[in-house]
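A single protein chain has been omitted; all remaining protein chains appear in their positions.
Naming follows writing order (A, B, C, D and E), and every chain is counted from residue 1.
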Amino acid sequence: METEILKAEVLIEAIPYIRRFAGSTVVVKYGGSAMVDEKLKRSVIQDIAMLKYIGLKPVVVHGGGKEITSLLERLGKQSQFLDGLRVTDEETAKVAEMVLSGSIGKALVDELQMVGISSVGISGKDGRSLLCSRKLDEKGRDLGFVGQIDHVDTTLLETLLANNFVPVVSPVGVDAAGNTYNINADYAASAVAGSLSAQKLIFLTDVEGILKDKDDPASILRTLSEQEALGYIADGTIKGGMIPKVQCCLDGLDKGVESVHVLDGRVPHAILLEIFTTKGVGTMVTKEKQA
Amino acid sequence: METEILKAEVLIEAIPYIRRFAGSTVVVKYGGSAMVDEKLKRSVIQDIAMLKYIGLKPVVVHGGGKEITSLLERLGKQSQFLDGLRVTDEETAKVAEMVLSGSIGKALVDELQMVGISSVGISGKDGRSLLCSRKLDEKGRDLGFVGQIDHVDTTLLETLLANNFVPVVSPVGVDAAGNTYNINADYAASAVAGSLSAQKLIFLTDVEGILKDKDDPASILRTLSEQEALGYIADGTIKGGMIPKVQCCLDGLDKGVESVHVLDGRVPHAILLEIFTTKGVGTMVTKEKQA
Amino acid sequence: METEILKAEVLIEAIPYIRRFAGSTVVVKYGGSAMVDEKLKRSVIQDIAMLKYIGLKPVVVHGGGKEITSLLERLGKQSQFLDGLRVTDEETAKVAEMVLSGSIGKALVDELQMVGISSVGISGKDGRSLLCSRKLDEKGRDLGFVGQIDHVDTTLLETLLANNFVPVVSPVGVDAAGNTYNINADYAASAVAGSLSAQKLIFLTDVEGILKDKDDPASILRTLSEQEALGYIADGTIKGGMIPKVQCCLDGLDKGVESVHVLDGRVPHAILLEIFTTKGVGTMVTKEKQA
Amino acid sequence: METEILKAEVLIEAIPYIRRFAGSTVVVKYGGSAMVDEKLKRSVIQDIAMLKYIGLKPVVVHGGGKEITSLLERLGKQSQFLDGLRVTDEETAKVAEMVLSGSIGKALVDELQMVGISSVGISGKDGRSLLCSRKLDEKGRDLGFVGQIDHVDTTLLETLLANNFVPVVSPVGVDAAGNTYNINADYAASAVAGSLSAQKLIFLTDVEGILKDKDDPASILRTLSEQEALGYIADGTIKGGMIPKVQCCLDGLDKGVESVHVLDGRVPHAILLEIFTTKGVGTMVTKEKQA
Amino acid sequence: METEILKAEVLIEAIPYIRRFAGSTVVVKYGGSAMVDEKLKRSVIQDIAMLKYIGLKPVVVHGGGKEITSLLERLGKQSQFLDGLRVTDEETAKVAEMVLSGSIGKALVDELQMVGISSVGISGKDGRSLLCSRKLDEKGRDLGFVGQIDHVDTTLLETLLANNFVPVVSPVGVDAAGNTYNINADYAASAVAGSLSAQKLIFLTDVEGILKDKDDPASILRTLSEQEALGYIADGTIKGGMIPKVQCCLDGLDKGVESVHVLDGRVPHAILLEIFTTKGVGTMVTKEKQA
Partner (left out) sequence: METEILKAEVLIEAIPYIRRFAGSTVVVKYGGSAMVDEKLKRSVIQDIAMLKYIGLKPVVVHGGGKEITSLLERLGKQSQFLDGLRVTDEETAKVAEMVLSGSIGKALVDELQMVGISSVGISGKDGRSLLCSRKLDEKGRDLGFVGQIDHVDTTLLETLLANNFVPVVSPVGVDAAGNTYNINADYAASAVAGSLSAQKLIFLTDVEGILKDKDDPASILRTLSEQEALGYIADGTIKGGMIPKVQCCLDGLDKGVESVHVLDGRVPHAILLEIFTTKGVGTMVTKEKQA
């Protein structure tokens, strides 16, 4: 009985958080190890289900780089590269779409339905939700059908949320002429969160969070304001692959998201821990410095 | 971190129960030790808050015998007794009403508001929710203003539930001529649960549950069907003060409640434990035998 | 038949008033003789019922000083006084609450239900409608649990009005820590009327209205603008006990009430007469001077 | 002041009736002297306004025989007669329509708007509300465009009622081929009342009510059950021109109207008197005998 | 089969127009030859039905000068003239009302119902939709009951549109004292279109459109901006009877109508052709010059 009472107390501890976030929209960028390891996968699905059951409105945006590469290889498709970045020709974009919209997205829907959550897999083509144009690289070169999001039409997303479905969004876009675009999933998540004025945008990553010293997990920044982030980028504290991630965070804040979280997706139930306990599992980025 | 993950797992364990009972109306008869002991009181309030936060619709019906007796004594009011049952004259009924509607009910509302739950204290007079007539005792004698509920008007209760308030009901009734009646709280809870077609009716008591041998806690009946209950009453297994409690349970089932629970209110978080774990803390009475 | 036709003409005469006030919220501060004399009491209840039936939205705020004093006496409770003002300690506040919420309020509900009006008795604790803090006296001294209203949460009041219930409000408040406060009923009525943007706030008093010479009923002011009122207070025309009443009127106007009426509650059907006939029974106070 | 209080009491007396009939649909057949005498006309308009203001839903169906005859004469139109009944040829039907829909109906709308009631004048052509076919006389002869109502489409009437308009219905119908029909107004009122399941159908007539002896006003029947009515027709007590009126009453009852009233439209405020006082001004016909 | 496929292609061609105007309010001023010639009449009714079926919201405002004159003559009514303009005395206004509201309007309703469109004939008296005062002529002389519209109350029109009825409006108004006014139909249509913020206002006329040289149909102006119109009036290009028509167009634009169309009502299906094909059948007047 003692154990049981302790369990009840855990539930009770969650009340202030449930109360605080009731009705909030939370966009989860799902990727990395958490998409590969079966146990972690299950824990993410459970976390999203929990968010839904206690009254939040989760939206999932997923990635899928590895599976796309694997199918391209099986199809014997040779990719062209520019400074190490793959050029996405029309066929590549269509193969990516098949994997994202036709395989990964639907599998996530399936997992959510298995735990009783009504869910719908959509891409930016559905309801023309993500209207894109070509995104040039930093040097202004055309990398093909890699999409820059010009407009998010939230009609479909809002219809689904209002009718109790959890949208699972594949990062595929379309332009006015009907061309198919591959979109970076972090960037898509940030755009979707901003257009929905989400309270939270969560990135599940394979790092502890944002680190001052990338080799020292202890150097993690628990909270980070916009100003601090810009400072760390300017002085080189934040560097390399972490920069685009931090920029997606700042991007989300600019579009109206209240807080952006870079979580360690390798920790089971990272999402619940971040939302329902005081003990964080990553970095929370906000516009203003938190007290 | 390990502890935290365990906590997350407790939350996850609750999912199937949250899913199953979402939207259910649960009537809690609140009385006994759980109304006196400060710690237990707090645990009941938290449990009710938790039910509300995760999407159930709790309704509280409270008792208050001791406080009424205490005020009557302070006022020097002598009570008349018939076979040990107090005769409720008009003044007694009005003193009881003051204590129930004006003190205990409002204090419960206050406690619920403190944990963020919108709550309203009503009695059977409000919206003429509990229309009564005089209830005679078993020998057909008039015990005064002790009410038998002839009709529950659920308009007010349903208005409050639909607008996200937790109703706290004082067991005070009224007749067509406007007279005030004192109502047995178990009986009021059963009538309210029946009229709302509640999924669950929970009695918080000072016993382990329904026992085959009242001196042996180990003889507790975890589940009890209507037929079994009638059998146990007929063969004398259930006897004494437990009989009216069991009859209130059967009454609730007859009026359409799905399951009635006699819980040990002395166990912290008894309500959550009964609803969200497989380990029960009392007896569940149902129409049909449970598999 | 002639008499009957005259009756019909009385009904017809009321049309322009019914038309003008349809849908208006009218807050009635109920107190004084009208709460004691049985015939007057009945006439007030009938007037409120009439308002409701013809499409207005009445809200009742009641007082109850005498009954509180009477119960305190019966309980042998000694009160402490500061310059003649009773210090409200915790027990006094709780006794007052029992009388207000548990006796007077519910009795009014009962009377309204008897004439077919659905009604609900609430206090400032319900839905935390009246959030208070300690009110100091003019000299800055603490008189105990006497509440100053910091916020009126109209959610519950509006839910009840929208669902056709007449709210009967007991002047009891609560602070963030859950403490119980006694509130001056005139002041509570003015706060409630202001927060609901009521068209009318009516004070039922034991005087003819606002008099220039308190000993001469003929000196009654039929209408009074804010500016005039301030002038009369400044030049000493309005003095003594009438000052706080006039200040409650001005307070109401400041919070957005259209007109505040100080009526002679000793005249039967004073409310109907004031609203439905050209012949007033008291003083109407408005922001601007009436033509 | 005394007079004023008496007035208030008249209002109060009306409460039980207001309560009883709130939300009821009342169809008033308006015709006879009450349509000619300016004072009576005003009293009918006021009565209908009063019904509307206190929450009933009045529908007016008007007649207009005299004005039609007068316009036909001015146009030099000769009518053909069969056993004294005018044959309604196409031109006659169209002249009647102009008078009914284009003059009398709109004038009534105008009067209602003058007392603040939103009103709309429609005929059976609008929304094809009254679908007709030719009505033969008792001998099976064709009297031309005299309509028998085959179907009442209540869509338009219900739209107007739901949006707070008082419909004023001209007794003009249409058949599937678009032909215009003149309809007997009593008959139209009965059909409209039945199709709306009106609580009351009121005929304003030029007689005291239904009399046992047509020359003796004292022989008036205050109440009349269906069975009694059939008996009186069978034994010749009710005869002549009163028979079709009584048959319209019985017709209304058959279609689901609760009570049908034959009132003396020459008495000012006959409608209010019948509905709001115990003293009737005509005959009430009901399915069952009234206690 | 070929013909059939061509037909399908005609339907398909209409898609972009259907898409563009879905949900738009279109006010059609119906008059001239199109109201006399049976074939044209049928084509107008079909066009309005088509607009309704594909999701637009048509409102019809009709004229009726000739039929009024004809009835006045039959009644031997002599009219007085001031500089050639008829003085509308009270009787004339009432005869006009009978013809407009009681004959022409209802006949149009009948025609629309015949093609399955729910329709209601109203005048400015219904719901006091068109509140008028006397309109003086250019010399400031009183021409009697000729109405200038002071206020359009759109409550009734919007209720009908929201409930899927096509309103057919007779140009009859009323003043605060209840007097009946005759209103110029072009002017009424413009006021109705403006108050409903209609997308389109269409005048069906007996000319090709707005011509630069009234004797040369080839001089038609296909589009006309407000500035151009004012220029043409100033330099005398537009003159005579065309000036008031153009002023009604400009009036409509000023009140918020998007485009005003002067169509040749002698061309079958002029409305559909103007809305659904690139080939116009008249002149479109807009605020700004069209590209």
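Assorted remarks:
To be clear about the criterion, a residue touches a chain if its C-beta (ideal position, glycine included) is under 8 Å from a C-beta of that chain, and two chains touch if they have at least 3 such contacts.
On a predicted model such as this, the values are computed, not experimentally measured, just so you know.
Among the displayed chains, contact with the absent chain in the complete complex occurs for A, E. Of A:G31, A:P58 or A:G121, it is A:G121 that touches the chain left out of the display. Between the chain not shown and the residues E:K7, E:R141 or E:K289, the one that touches is E:K7.
Touch with the chain that is not drawn comes from one residue among A:S33, A:T69 or A:S103, which is A:S103.
Contact between chain A and the absent chain runs through residues 74-75, 94, 97-103, 106, 109-111, 113-114, 118-123, 125-128, 155-156, 159-160, 163, 165, 172, 174, 178, 180. Think of the hidden chain as still there; on chain E it touches residues 1, 4-5, 7-16, 18-19, 22, 43, 46-47, 49-50, 53-55, 115-116, 267-269, 272-273, 276-277, 279, 281.
Here is the rule we go by: only the chains that are shown with their structure count from here on.
The chains in contact with chain A as well as with chain C are B.
Comparing the residue numbers each copy contributes, chain D and chain E share more than half of them at their mutual interface. Rounded to whole angstrom units, the spacing between the C-alpha centres of chain B and chain D is 56.
With centres defined as mean CA coordinates, chain B is found 46 Å away from chain A. Across the assembly, chain C contributes no residue in contact with two or more other chains. Chain contact topology: the protein chains form an open path, each linked only to its neighbours in the line.
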